[in-house]
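In what follows, a structure is listed as structure tokens, so that the remarks can point back to it.
A protein chain is absent from this complex, but the other protein chains hold their places.
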Amino acid sequence: MRIGDAKQSYEADEAILTSSTQKIWFALFLFALLLFPFLADAYLLYLGCLVGIAVISTTGLNILTGFTGLISLGQAGFMGVGGFTVAWLSANTALPFPVTLLFAGLLAAAVGILVGLPSLRVKGLYLAIATLAASVFLHFIFAEWESVTGGMGGLSLEPAHLFGLTFQSDFGMYFIIVPLAVLMVLAARNVFRTRIGRAFIAIRDRDISAEILGINLLHYKLMSFALSSFYAGVAGGLFAYFFRVVTPESFPLSMSIFYLAAVIVGGMGNLLGGILGAAFMTLIPEALKLLTAALTPFYPNAPIFMSPMLEIIFGALIVGFLIFEPHGLAEIWHRIRRFFSLWPFKN
Amino acid sequence: MDWLFFGEISLAGLAMGGLYALIGLGFVIIYKATRVINFAIGEIMMFAAYLFLAFAGGMEMSPWVALPLAVLGGSLLGGVIEKVMIRPMLGESSISVVMVTIGIASILVGVVEMIWGADPQLLPSFLPRKPVFIGEMYLAPKIAYGFLIGAALLIIYLLYFRFSRGGVALRATASDQAAAYSMGINVRRVFNLAWVFGSLAASLAGVLVAATGGLSPQFGAIGLSVLVVVIVGGLDSIVGALIAGVFIGWLETVAGAYLGGEYRMPATFAVLAVILIFRPYGLFGTHDIERV
Partner (left out) sequence: MFKRILSKGRRFAGIGTIAASLVAAAPAMAQDKDPIVFGGSIPLSGVFAFAGVHIHAGLTDYTNWINSEGGINGHPVKYVMEDTGYEVDRSVAAFKKITGSNTVPVYYGDSTGFMKTIASELNSRGTTLMSGASFATALTDNEQYPYQFIPGPSYSQMFGIILEYIATQGKDGDMPTVAFVYSDTEFGKDPVENGKAKAAEMGIKVVEEIVTKPGSVDVSAEILKLRRVRPDFVVFHGYVLSPINEFMVQMRQMGLDTQFMGTFWSSDKLIINKMGADADGYMGVMPYNYYDSAEGGPMLDTLRAEAEKSDPDAGYRPTGYMQGWFNAMVWTEVIKRTMDAGKELTAENMAESLASIKDWDTGGIIGIPVTVQDMSFPVGRIWRVNAKEARYEPVSDWIHLD
């Protein structure tokens, strides 16, 4: 396939960036991320932050669903755990944001382990329903445990702070969210170079075979749950800092479905896919609005007509990708890359 | 304790549970034949209810003409969904198929909003409005008659699956597709019919539930309660769906009445969690043995 890609050592084979071209592109990408907030207007900056949060959460869900094969409808609930943790800590302590986010992740991970417990006995769809039950309970707790979560009205937060700096604007938040997103995606990439990550994949492919190969199913399934909810918890914590208010209604079931859709559209079991999916699904409503705005001069009723289109497009994307492009956007991306790397040899 | 009150609440709950049982039945038929968990069942119900609204409200047909037409429309929708979107997914992982049904649910919500708008709606009332008393206990007429209509279809279904050729074919396909195929059963047709029949039961229940509780594009959320029903009863057990349906309907109502509306969902999901831990395949479901 690729030319001049022979590996001389295992290290080279395992490297995240295998060629100098890749390294250059990656560096350029990071540079673009760094430059973005200086060039973008408030609206694009806001969307950038939103995508960053979505990338973290989607990557987490991808670890669980895409790599370990455990479907979860509890992602929004785990994010809620993170969000309320951060909100509570920032109201009751003076901890800086790296610490609160860490707590958010850890608490969410603990809840994730609890929810994952049935995963040894039940799997597939039964497990999906177990996570659904978890999200119902979590919502109930968020709504009813008023002394901690503020009940239905939720909690408002002070801005994130560190060393006396406060991160009030989107501009500031961007420099928390995006580096964290890059870091967490790279960390996930690393996980899949270790025994743990490979065990996840083995479980996904056939859990019984994996068990026979000596993989402790309970251990690794719970670890996958913990890792995934850790990501969700951090994403939820960022969500809380970003919007500065969390209520039980901030984390509805539809949000869990949104992240599942992002994983599917992006490409299950592919980290790049998770990123693409998160960005794509977050930006679709905005893209549709541009289309609506373009149509409005010709059809004054376009806003009213186009709005239900969002639901339809959302559903059609899920169905369409699953039927026609099961490997998601990541596969399309690879096809484009392949085209360029094979050009002009192929025809 | 006020036993009369408890009795009345229970009666209301059981009647609602009857409708859950009917939806659960639709769910189980589809699962048994095609091994698909249909997350879109709430939206199929909603679609049928909107059809009823269009026929009985918009076109001013008699409700008793509109009802069968709407139910027919809903079951046709089920058949089309199977053919167009579920069939291509044959052999894919169950996660993917579930996600397809979630996608379908979203599409249906959009379509309904596009055709009928996002306004909340009420169905034209077509059930008698005279209060029903059983002994001293009051039962809301809509629920009572809804229950009777639902129960009638349920009995027809049970008889059909027990005695008719189609029912036998369905059960044969459920227990072993390859064997059924080699015995000359048109398995693909069975798949399709299962969706049609399953959606038919759901559609009827959809109209009946919408007649008591109102209708809006968010109606499909009722699908969550039904999920609890089928998991508790066992995904592939018709008996399980019936018993669990009635039980969950009762529990939801009693929890709502004694603890408050915010406890309805947690109460039923608590039962679900207990079942998942102690009997992961439901009260009456088949425990699959997996081989490598």
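Each chain carries a letter (A and B) given by its place in the written order, and its residues are counted from 1.
Operating definition for what follows: a contact is a pair of C-beta atoms (placed from the backbone, for glycine too) under 8 Å apart; a residue touches a chain by one contact, two chains touch by 3 or more.
Nothing here was measured: the structure is a model prediction, and the numbers come from that model.
**Student:** Determine which one of A:L33, A:L114 or A:V245 touches the chain that has been left out.
**Tutor:** Residue touching the absent chain, from the options given: A:V245.
**Student:** Out of B:G13, B:G150 or B:G245, which touches the unshown chain?
**Tutor:** B:G13
**Student:** Based on the whole complex, identify which of B:A21, B:M89, B:L154 or B:A210 touches the chain you can't see.
**Tutor:** B:A210
**Student:** Could you list which residues of subunit A touch the chain missing from the display?
**Tutor:** Here the touching residues of subunit A are 37-47, 50, 143, 151-154, 156, 159, 168-171, 243-245, 247-250, 285-286, 289-290, 292-294, 296, 303-304, 307-308, 310.
**Student:** Which parts of subunit B face the unshown chain closely enough to count as touching?
**Tutor:** Against the missing chain, subunit B presents residues 2, 5, 8-9, 12-13, 15-16, 113, 117-122, 129-131, 138-141, 143, 209-210, 212-219, 221-222, 253-254, 256-257, 260-262, 264-265.
Rule of thumb we're sticking to: only the chains that are shown with their structure count from here on.
**Student:** Okay, in this complex, where on subunit A does subunit B touch?
**Tutor:** My answer: residues 65, 69, 71, 118, 121-122, 124-126, 128-130, 132-133, 136-137, 140, 143-144, 206, 208-209, 212, 253, 257, 260-261, 264, 305, 307-319, 322-323, 326.
**Student:** Which residues, counting only subunit B, touch subunit A once they are in their complex?
**Tutor:** 37, 85, 88-89, 92-96, 98-100, 102-111, 113-114, 118, 224, 227, 231, 235, 262, 265-266, 269-270, 272-273, 276-277, 280-281, 290-292
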